[in-house]
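A single protein chain has been removed from this complex, and every other one stays in its place.
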Amino acid sequence: MPHDEGLVGIFSYVDDLLKALERLKQAGYRIENVYTPLHLPEVEDILGKKPSVVRLITLLGGICGGLSTVGLAVYAHLSFSLITSGKPVLPWVPWVIVCFEGTILGAVLSSMVAWVVKGGMPRLRSVPGYDPAFSQDRFGILVACTGSEQEQVRTLLTEAGAGEVRHAAW
Amino acid sequence: MQPGRLSASPRLTVIFILLALIGAAAFISGILGSDPLRAWQAYLVNFLFWTGLSSGAVLFAAVLNLTDARWGRPLKRVAEAFGAYLPVGFLLFWVLYFGRVEILPWIREPVPGKEIWLNVPSLFARNGVGLLVLSILSLAMIYYSVKSDREWIAGRERGLADEGAENVSCKLCWKRQRTLSPILVIVYSLVLTLLGFDFVMSLDRNWYSTLLGGYFFVGSFYIGVAALYLLALLLGGRSELKNHLTPRHFHDLGKLVLAFCLFTGYLFYAQFLTIWYGNLPAETRYVILRVKLTPWEPLAWVVLFMIFLLPFFILLSRRVKLKKPGMILLSLMIITGMWLERFILVAPSLWKRGNVSLGVLEVLVTAGYLGIVGLCVAAFLKRVPLLPVSDPLFRKSIEMKEERLRP
Partner (left out) sequence: MAELQFHEVDKEVLKTLRPGGRTYWISVILLFLGAFYGYFVVWPYQILTGLGSAGYRPPVMWGAYLVNFVFWIGIGHAGTLISAILFLFRARFRTSISRSAEAMTIFAVFIASLFPIIHLGRPWVFYWIIPYPNERFLWPDFESPLIFDFLAVSTYFTASLLFWFTGLVPDFATLRARTTGFRKKIYGFFSLSWSGTDRQWHHYGMSYLLLAALCTPLVISVHSVVSWDFALAIIPGYHSTIFPPYFVAGAIHSGLAMVLTLLVPLRWIFHFESIISMDTLEKVAKTAVLMAMAVGYAYVVEPFIAWYSGNVFERQTFLFRMVGYYSPLFWVMCFCNVIAPAFFFIKKIRTTPLLLFVIGILINIGMWLERFVIICGSMARDYLPYAWGNYWPNWVDWSITFGSFCLFFLLFLLFIKFLPAIAITEVKAEVTPPVRPKEEPYAA
């Protein structure tokens, strides 16, 4: 969405933030971002999000990790087919552990990559409308709106309790 | 909030009584018949299974008290209900004395060097004392829990104000429960370890495993939690409980069942890997008989699927945990699987005839035990408030539910 503009409302209180979000949603405005210094599940409820795809990526990463680690072990043992202490060349009993560790490693790495990439990080330019106060003790809503709508949005935000409303363009 | 009691239909009581009578008849005809070993074996497996189930369920209530947990509070009374069977179980234990020659092979052929541990008087004395202490402690904890609720309800009916209505007696009962809970945990682990060592490990003269006691009592807790899950699912639709047992509670219980499925599987694997790797004949004899030789091998795989593999993959999915009929079937499968697991721990050491001794007799004896346990649980739940209304953490969990962030 290049070259858009909108308004950022800065809130000090959580209930104000949630009230503003509900009103904005009901009025049908496009809510670009909601900034919070902590995770608020209520925000996600209001905005109506699907479960994150990170789950699926983690599962797939785990399966790949487990299979590849056991695959490595199988390849290594088949290279020389040595029999050590009377155990079979490909012993499944101890390789439960190998598979398990590989699964966890694969899942952890893919989970990490997933949330970083899905969050659009790292980025060179800062997210539009972001204010350092949003990482401390303020909450914010970035609403995409043009010219005429801006007055209505500004009123809505102020009535809901925004301490400050700024203009943002990106 | 009505502290209701369970109104079980008289038909259920009749069914339980019938089951108990059928089981007793089958058992008595078995021991008087041509093959008493089979009947005694079935009795022993059932004794171990149901004692583990009920003490495991009561342990859940004790652990709730120990950890100040709020999520499981509504289930506290349902968990304590299984404790009603414990005194009966203690009496049923003494019946084993009459079959001791059949079920304890070292009586016919004493094991040299182990006589001071493996002899009849000390075995029955120590297990008897252990079960007695376990029953008394469990009943004491349950007693204080129920007494506290009864007094609280009586206080409400007399019209005391809600705020600060926790009179001194309720506080004392709560304090006693909290003192008894850690003691119960310690006694549970020691008594069930003893049961495992004496009635599972000693059946094979030369075998030993340091983890068997731990495996036995953690497995029993797994059975107890699965049984609690099943009972909560069956009772959850009742009006007395419906407001308090939300889907979230069932989801959490499902996660707890998954956790103990994993824990039990882990303990099994810990024993299996160590014994497989060391390959010492004294240790492997037990495992090879069950896992590699006919006739027991297929049963071992069935057990693995029923108690570990299937529950693990099914319980991983969030959606499945919320589907009631599926979860009822799952918990039934886990309970049956663990019964078979106790069976496969015990039976191959005793039954050397080349076939798997699972048949009508085992089903009937198990049904008999089911009837007895069902009678105890139903009788208990009919007389007590279903919800732990005076439990301070229960009250807090209700208040927390009503807090909302939204304006």
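A few comments on the model shown:
Should a chain be cited, it is by its letter among A and B, assigned in written order, with residues numbered from 1 in that chain.
The rule is simple: a residue touches a chain if its C-beta (ideal position, glycine included) is under 8 Å from a C-beta of that chain, and two chains touch if they have at least 3 such contacts.
This one's a predicted model, so the numbers in the text were calculated from it and none came from an experiment.
Within the whole complex, the absent chain has one touching residue among A:114, A:145 or A:168, and that is A:114. Only one residue in the set B:186, B:293 or B:309 touches the chain that does not appear here, and it is B:186.
Residues of chain A in contact with the chain left out of this view: 12-16, 33-41, 43-44, 47, 49, 51-55, 58, 62, 69, 72-73, 76-77, 79-80, 82, 84, 87, 91, 94-95, 97-98, 100-102, 104-105, 107-109, 111-112, 114-116, 118-124, 126-127, 130, 132-137, 158-161.
Contacts to the hidden chain, counted on chain B, fall at residues 69, 71, 111, 113-114, 117, 182, 185-186, 189-190, 193, 197, 206, 208-214, 262, 266-267, 270-271, 273-275, 277-278, 280, 282, 405.
By definition in this document, only the chains that are shown with their structure count from here on.
Separating the CA-averaged centres of chain A and chain B is a span of 42 Å.
By the touch rule above, chain A contacts chain B in their complex via residues 14-15, 18-19, 42, 85-87, 93-94, 96-97.
Chain contact summary for the complex, chain B toward chain A: residues 269, 272-273, 276-277, 279, 405-407.
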